[in-house]
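Supplied in structure tokens, the structure appears directly below.
Every protein chain but one is kept in place in this view of the complex.
What follows is chain A.
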Amino acid sequence: MSTAANETPRSRGKAPAGERIADWADGRLGIYSLAKANMRKIFPDHWSFMLGEVCMYSFIIIILTGVYLTLFFHPSMNEVQYHGSYVPLQGQLMSEAFNSTLHISFDVRGGLLMRQIHHWAALIFLAGMFAHMMRVFFTGAFRKPREVNWLFGFLLFVLGMFTGFTGYSLPDDLLSGTGVRFMEGAILSVPIVGTYLSFFLFGGEFPGHDFVARFYSIHILLLPGIMLGLMVGHLILVFYHKHTQFAGPGKTEKNVVGMPLLPVYMAKAGGFFFLVFGVIAAIAAVAQINPIWAMGPYRPDQVSTGAQPDWYMGFSEGLIRFMPGWEINLWGHTLVLGVFIPLVIFPLVLVAIAVYPFIESWVTGDKSEHHILDRPRNAPTRTGLGVAWMTLYLTLLVGGGNDLWATHFHLSINAVTWFVRIAFFVGPVLAFIVTKRICLGLQRRDREKVLHGRETGIIKRLPHGEFIEVHEPLSQEQLHTLTAHHQYEPAEIGPVVDENGVERKVGTSEKLRAKLSSAYYSEDSQIPKPTVDEYKEITSGHGHH
């Protein structure tokens, strides 16, 4: 498109250098049309939409600092004697991996800060993904057309967990070695193939000489490579679907109200990157993380109390800590249920949240696209289920730290463990009921506000002595926002007998769907939003109530 312009002779000499470079690049890369199409892409403004950005930026920070660390880290299990500058470990035998991590921490310029930024950013990355995922869940942003992107995000979270695990295992210190031993134990508990899997993974008997080098390839190449690809895919889909927005005047399912990518969001996002980097760097400069020198080199015969994984793996620790140590001994073989059952529940906890969007879309039978977000209160069953899941997750985290709960709150560790055992089953149910009630209460309040206006706090005395509170009617915009949500009708099983009088077979899945649908959308599960007629009837009358 620019060739034609170039051919026309210019009267005032050459174009400025910048323009010429842009022309050169555009002729070869087609940047102009790409930029034209996307530069004015609109993004809505809400703080919770920036959680994903937090994840992306911390991921970039992790990659940058990680590259620096690879320059000095030796992924080797060869045994060496320590002669570095940390006195309490001098002369100790350790793997080269541990030795080089000590070297990075004490003898490489900026090494400790880089390690700490890398590790803190990893914790924040995972925390950010968790919060982002919950934001998407509770606002219903996973609905059509974004189910695939939800799965991309979920995979990023799970892969992030394992990237983190393989990463903090690399220094071969006593804490992470205990974690790897934990994982080995879980693998061994798998019936029949457990020992084979373990020998395959560790190249022989635990710990062997291979696992650091293997984890290293997985940690710096395999998993981050997949994650980077998924993240790019995630972003492309965000661009393609356009961003969701909260309901409000002027906002429909067919538009996006907000600011253009360039210049507003480029500036905002660019600035936000540096803010994220700044916050993480400040934390890394102030607070210590994973002080491997205090933990010492890994030896399979040693262990410390307070051996927990990083927080994102904490729920697996909880599963194993609250599980009774059951085992079955048959024909000379042991089935360690105390470890195997937690190993089975571990993926189920994660999958439960991942498949939810598909369950909900099956229950609603809704095939239309949704770009307007739900307020959590307007989807009480979904919100209740989400809070129930989070309660389960938190309960498991409490279980994973049961010893610290015991020491810091002067409790018995047995009592904490029993609390977790019971709360694992009861907690989510209670959380669901309570959350749903709160949502319904909030829906009633919205209905009340729409019909009767906002309480002003002004008390008026009428001539005959009665006191009333003045309610101020809501603005048109507020009325719209509070009533914009769609309310589903419970799905019903169609006529059981067709027009010819032949009985139709109703499948179990159809029955189940009808049941779930009525649980989701019956009168007990949502407060009908005020209709125009109701509003008119009330506002046309005189006085109040």
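As a convention for this text, a contact is a pair of C-beta atoms (placed from the backbone, for glycine too) under 8 Å apart; a residue touches a chain by one contact, two chains touch by 3 or more; residues count from 1.
Just so we're on the same page, contacts and distances are computed from a predicted model.
Engineer: The chain that is not shown, which UniProt protein name from "Bicarbonate transport ATP-binding protein CmpD", "Cytochrome bc1 complex cytochrome c subunit", "Acyl carrier protein" or "ABC transporter permease" does it carry?
Structural biologist: Matching "Bicarbonate transport ATP-binding protein CmpD", "Cytochrome bc1 complex cytochrome c subunit", "Acyl carrier protein" or "ABC transporter permease" to the record, the invisible chain is "Cytochrome bc1 complex cytochrome c subunit".
Engineer: For the chain that's not shown, point to the residue among A:Ala22, A:Ala35 or A:Ile289 touching it.
Structural biologist: A:Ile289
Engineer: Tell me which of A:Gly401, A:Gly453 or A:Pro530 is the one touching the absent chain.
Structural biologist: A:Gly401
Engineer: Give the residue, chosen from A:Asn329, A:Ser412, A:Ser509 or A:Ser540, that touches the chain omitted from the document.
Structural biologist: Reading the full complex, the residue touching the unseen chain is A:Ser412.
Engineer: I need the residue numbers on chain A that touch the omitted chain, in ascending order.
Structural biologist: Interface residues of chain A facing the absent chain: 45-51, 53-54, 87-92, 105-106, 112, 116, 120, 123-124, 127-128, 131, 174-175, 259, 264, 268, 271-272, 275-276, 279-280, 283, 285-291, 293-296, 299, 301-312, 314, 400-404, 406-407, 410-415.
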